[in-house]
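A single protein chain has been omitted; all remaining protein chains appear in their positions.
Chain lettering (A and B) follows the sequence in which the chains are written, and residue indices restart at 1 in each chain.
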Amino acid sequence: MSLELVFQQALNGLSFGALLFILASGLSLVFGMMDVVNLAHGAFYMLGAYVALSVVQVTGSFWIAMLAAPLALALVGLVVEPLLLRRLRGRHLDQVLLTIGVSLVIVDLIGQLWGREVRSLSAPPGLDGSVGLIGGVYPVYRLFVIAFGVVLAAAMAVVYRRTRIGMLIRAGVEDAEMLGALGIDTNRLFASTFATGAALAGLAGVIAAPVFGVQPGMDTDPGLLYSLVVVVVGGLGTLSGAVAGSLLIGPADTFGKVLFQDVALAVIFAIVALVLLLKPTGLLGRIRIAR
Amino acid sequence: MRPLARWALVAVAAVALVTFPYWSAQWESTRFATTLLRDALILAIFALSLDLLVGRAGMPSLGHAAFFGAGGYAAGIASQRLATDQLPVTLGAAAVVAALLALVIGVLVVRSEGIFFLMLTLALAQIVFAIAFQWTAVTGGSNGLSGVGRPMLATLDFSSPDLMYVLVSITFVAAALLVWGLARSPYGRALIGVRENERRMRALGYDTTRLRLSAFVVAGTIAGIAGALSAYSTRFVSAQDAGLGNSVRAFVTVLVGGAGTLAGPIAGSALVSFIERVVPSLLPVELRISEAILGLVFIAFVLFARQGMVGVGRSAWLRVRTR
Partner (left out) sequence: MGGFVKNKLAEKRGYTYRLTRRQFLVASSAAALAACAPGAVTPSASSSVAPGKALKIGLLLPFSGVYAELGTSMRRATEFYLRQNDTKLANRPVTTVYADDANVTATGIAAAQKFIDQDQVDVLMGVVPTPLAYGIRNAVHAAKLIFIDTNAGGNALTRDTTNCTPSCKSPYIFRASFSSYQISYPIGDYLSAKGTKEFFLAYANYGFGTESAADFTTGLKKNGGTTTGNVAPPLGNPDFAPFVTQIKNQPTKNVYSFFSGADAIGFIKSWNSLGLPAAGYKMYGAGFLTEQDVLKEVKDLANGAITSLFWAVELDNAENKKFVADFQKQYPLLPDVFTVQQYDGMRALDEALKALGGDTSDKDKFVKALEDVSFKSPRGDFAFDKTTHNPIQDIYIREVKTQNGQTVNTISDKIAKVTDPGK
C-alpha cells in the first residue's frame, strides 16, 4: 500500500468511525445511565432514516430532516420508556426481550408505512461535492461527518461534565437508587435519557443515510450490530468508551476489509473477539458493581 | 400426582408423540402437520440445549447457532466425503464437530460474564458464519450445502417423512430426558449455584470455570445434533443456519417459553413455530404482520407473563389445584 493510499483509507476509516460514533452514542448513553441494552436502537436508527426520507421529500431540506428525525424519535422514546421499560427496572433478560419486541414492531411498521424498496438519501447541496486532497478528490460530506462527530462528542462531553443534567446523569450511572433517595425524579430522568438515546439514533439515521443508504435490514446491519460492537469494545456506557470504540472499529474495519478480503465478513467480529479476550470489559470499561 | 402416575403419563405422551404420523394419518393425509411438528421438535432440541446455558448456568449466549450449523455441515459433509449415509457416522460426526467447536469457543468465552459474554459469543459465532459463507469448497459457501445424504441405519432409510419424524421425535425425547436428568443431578444444581453466586461456589471448592465450560460443550453438542437433524430433514444446509438470526430465534424461544424450566423451551418452540409457520398461511400475504405479531407477543409476555408460558401455565395449574 502506497502512502497516499494509506492516507485515503485512513480518512475513510475516520469518517466511518465518526458515523459509528454518532450511531453508537445513543446506545452507550442509555446503557450507561439505565443499564438497559436497548436492542431497539437499530430500529430507532432505521426509523430516523425513513422519517428523513419523508421530510426531505416534503420540504426538500436535509437540514430540516436533521432536526425533525431526532425530534420524532425522542417522542417515540418518551412513549416506549414509561409505557414499557419502566416496569422492568432491573430485569435484564426481560428488557432484552422487550426491546426485541419493540424493534420487530417498529421495523414491520416501517415496511407497512414506507414500503420495502431500497431507497437512498443524497448529501445536502453544498456538502455533496468533492475537494482536492492528497491523492485525488475526497467527498466533502465525509469530511463533514468527521467534523460533526467531533462536535457531537465535544458537546456531549460538555453537557456531561459541566451541566446539571450531566451531573445527574453521572450520578445516575453510579447509583440510581441513591439519586431517587435524594429526591430527584428518576422516572423523568430515565425517560428523558431514553428519549435522548432514541433521538441520537434518529440523528444517526439521517447523517449516515447518504453513506449507508436506506433499506430493509438496515436496523440490524449496520444499525444494531455496529453500535453494539462499538459500545462493547469501547467500554460500556461511557462517552469516552464510545469514542474509543469508534476510533478503533472505524479504521480497523476499513483496513481489515480491504486487506483481508476473503474474511471481510468476519473482520469486525474478529476485532471484537480480540479486544474482549485481551480486555474482557472493553477498552475503557471498568468493572461494574452489580446492583 | 404420584411419581409413578406422572412417569406413566410422560411415557404415554412420549409414545404418542413419536407415533404421531401413524395415528394422525386419518385426518392428516398430507404430511404438513408432521413436517411442522418435526421442525418444531428440532427447534425444541435446539432451545433445550440453549436453556442449559441461559436458564440453568446463567450464560446468555447469542452465538448458539454456530453449533447448530456446525452439526448440520458436519453431518452433510461426512455423508458426502466419507461416502456413507449411516446415522452413527454422520450423527456422530455432527456431535464430535459441534463438541470440538464448543470446546474451542468455550475456552475463549467461559471467563466472561453478562453482556460481554453475550457479545463474545455473538462475535465468535459470526466468525463461524463468515467461514461457512465464504468457504465454498467445503461448505458450499453462500449457496449452501445441497444433497445431504439420507440418514440410514443399516438398511433402514429414515428419509421418508414419517420415519424422519420418528427419528427427530425419538431424539427429542432422548434430549429432553438428558436435560431433565442433568438438571436434577448434582451437576445441574452446581450449575445453578454458579449462576446464583459464583464466588460462594468457588469458596465451596467447585471449579466454576470447568463447570461452565462443560455446560457449554454439552449444550453445543446437543445443538449440533439438532443441526444434523435439520440437515437430514431438508437435505440442505444453509450458511444462515449458523447465523445470528438463528441464534436470536433460539434465544427468544427460550425466553418466551420460560428459561430454566424443562417445559419452557418446548412450549416456546411450539409458539414460535406456530407464529412462523401457521400464522402467515392464515393471513393474506400483503398483511405480512407476523413479525409485528411476534413483537407484540414478546412485549405482552414480558410485561404480563414474566415467567414465560410455562410459568403462567404453572401458576394457572396451582390456582386450580388449591381451590
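Going forward, a contact is a pair of C-beta atoms (placed from the backbone, for glycine too) under 8 Å apart; a residue touches a chain by one contact, two chains touch by 3 or more.
Here the structure is a predicted model, which is why all the values come from computation and not from measurement.
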Neighbouring shown chains of the undisplayed chain, as defined at the top: A, B
Identified contact with the non-displayed chain, of B:18, B:170 or B:305: B:305
Residue of B:134, B:171 or B:214 touching the missing chain in the full complex: B:134
Touching residue (missing chain; options A:44, A:141 or A:190): A:141
Chain not shown, touching residues in subunit A: 2, 4-5, 8-9, 12-13, 15-16, 19, 91, 111, 115-120, 128, 130, 135-139, 141-142, 210-213, 215-217, 221-222, 226, 254-255, 257-258, 261-262, 264-265
Touching residues (missing chain, whole complex) on subunit B: 27-33, 35-36, 39, 80, 133-134, 136, 140-144, 146-147, 230, 234-236, 238-241, 245, 270-271, 274, 276-278, 280-282, 285-286, 288, 291, 300-301, 304-307, 309, 311-316, 318-319, 322
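Quick note on the criterion: only the chains that are shown with their structure count from here on.
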Length of the line joining the C-alpha centres of subunit A and subunit B, rounded to whole Å: 33
Complex interface listing, subunit B residues touching subunit A: 54, 60, 108, 111-112, 114-116, 119-120, 122-124, 126-127, 129-131, 133-134, 244, 248, 252, 255-256, 259, 288-289, 291-292, 294-299, 301-303, 306
Subunit A residues within the subunit B interface of the complex: 37, 84, 87-88, 91-94, 96-98, 100-105, 107-109, 111-112, 220, 225, 228-229, 232, 236, 262-263, 265-266, 269-270, 272-273, 276-277, 280-282
